[in-house]
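Here the structure comes first, spelled out in structure tokens, and everything after it is commentary.
A single protein chain has been omitted from the complex, and every remaining protein chain is retained in its original position.
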Amino acid sequence: MARFETLRTLRFGDCDPAGIAYFPSYFHFLNGVAEEWWDAIGFPWRLLFQERRIGLPTVKLDTQFLAPGFMGDSLHFSLEISALGSRSLTLEHEVMRDETVLWRATQVVVATSLDTHKSIAWPVDIHAALQSFQETPSHV
Amino acid sequence: MARFETLRTLRFGDCDPAGIAYFPSYFHFLNGVAEEWWDAIGFPWRLLFQERRIGLPTVKLDTQFLAPGFMGDSLHFSLEISALGSRSLTLEHEVMRDETVLWRATQVVVATSLDTHKSIAWPVDIHAALQSFQETPSHV
Amino acid sequence: MARFETLRTLRFGDCDPAGIAYFPSYFHFLNGVAEEWWDAIGFPWRLLFQERRIGLPTVKLDTQFLAPGFMGDSLHFSLEISALGSRSLTLEHEVMRDETVLWRATQVVVATSLDTHKSIAWPVDIHAALQSFQETPSHV
Partner (left out) sequence: MARFETLRTLRFGDCDPAGIAYFPSYFHFLNGVAEEWWDAIGFPWRLLFQERRIGLPTVKLDTQFLAPGFMGDSLHFSLEISALGSRSLTLEHEVMRDETVLWRATQVVVATSLDTHKSIAWPVDIHAALQSFQETPSHV
């Protein structure tokens, strides 16, 4: 299964007075990583949202925080598809600092119409791109 | 079981280009609501973190988003304790707009030392306050 | 001149590892306060942006930070109009904790069309509401 990987630096402004990552900031990162992955598979969100009026709301998000992240940490994000439905998508996210897993999240996203905010079937070209990503052997 | 309730307004800056609540913003609200509840049971975070050097990191957070929130919505947050351990706490959050549940989250928090970032047993006074909150019949 | 006033609590998640308010968070507050004021004068942003397609981008923002804000502080925001043009508006913001001014900002906002992102003249009803606010004697 293919895996998308990218890096982020945990900045001062992402940390809290306890000196560690503020967890809501982690989800801002996670959303940006997902957006970067959609770019990589050929569907930039500006196109999806503004021209095709397709939304990708998160309907379920289960997260485990295993170790604290500290200001200045280099975070390695990876993302895989664990399930592809006709109207939804399940992503597995893992975030590491060197050899340590800091947190993991399972995110279920559904395709919606931005005009009705109701779920829709994946358009054929998007479903094909997701399936292709899912089936490509990972080079990791 | 006692329930803590408070209101928030979903503002423009909490919403995204799809016109609905940006989910990382929801977690920023959730964290502030938890902080407000700690104020209400007698342990403001400034005291906990700065004087007592106790941290309250989230170790697990499972969320279901059931309906979209829109700019200007009045959000009703409620919070209950579903489990109280010797070193941890499980909170059930529910967020409604009028009669509609928008999202629910189960959050597990552990007590830590901010000096070591290791878990610690709840100090006696804090454990007593949490237990008292948990056992007080709700007036809702 | 009329003055709009409202309160906010500076929360843990608005503060940084230096233990004081993270200044970008202040601007998130400021924007929400402005939105609350537009509600108060009869123009909720959901209506302005979605139905009337009017945008209110900030074109100039000059800020002085005079004293640090700390976690748990109660912030008193006040807002006045210092200039009202045919297409723009200048707001003076002041933020206090008790008798201490923490920061001040001068914000210039222009009316735009959300379809072209070009400036437009204030619609008559909006200009009248702004003028009425500006001219009402303050009860402060």
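Going in written order, the chains are labelled A, B and C, and every chain counts its residues from 1.
Here is the rule we go by: a residue touches a chain if its C-beta (ideal position, glycine included) is under 8 Å from a C-beta of that chain, and two chains touch if they have at least 3 such contacts.
Just so you know, these numbers come straight off a predicted model, no measurement behind them.
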{"item": "Sole contact to the chain not displayed, among C:4, C:49, C:77 or C:122", "value": "C:49"}
{"item": "Contacts of chain A with the absent chain, listed as residue ranges", "value": "9, 11-13, 19, 28, 31-32, 35-36, 39, 44-46, 49-50, 70-72"}
{"item": "Absent-chain interface as seen on chain C, which is shown", "value": "17-20, 22-25, 27-28, 30-31, 49-50, 55, 57-66, 68, 114, 117"}
{"item": "Footprint left on chain B by the chain that the document does not show", "value": "12-13, 15-17, 19, 22, 24, 71"}
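Operating definition for what follows: only the chains that are shown with their structure count from here on.
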{"item": "Copies chain B and chain C - rotation angle from C-alpha fit, nearest 5 degrees", "value": "180"}
{"item": "Interface composition of copies chain A and chain B: same or different, split at half", "value": "same"}
{"item": "Centre-of-Cα separation between chain C and chain A, whole angstrom", "value": "33"}
{"item": "Intercentroid distance (Cα basis), chain C paired with chain B, Å", "value": "28"}
{"item": "Gap in Å, rounded to a whole number, between the CA centres of chain B and chain A", "value": "24"}
{"item": "Residues of chain B engaged with two or more neighbouring chains", "value": "19, 28, 31, 49-50"}
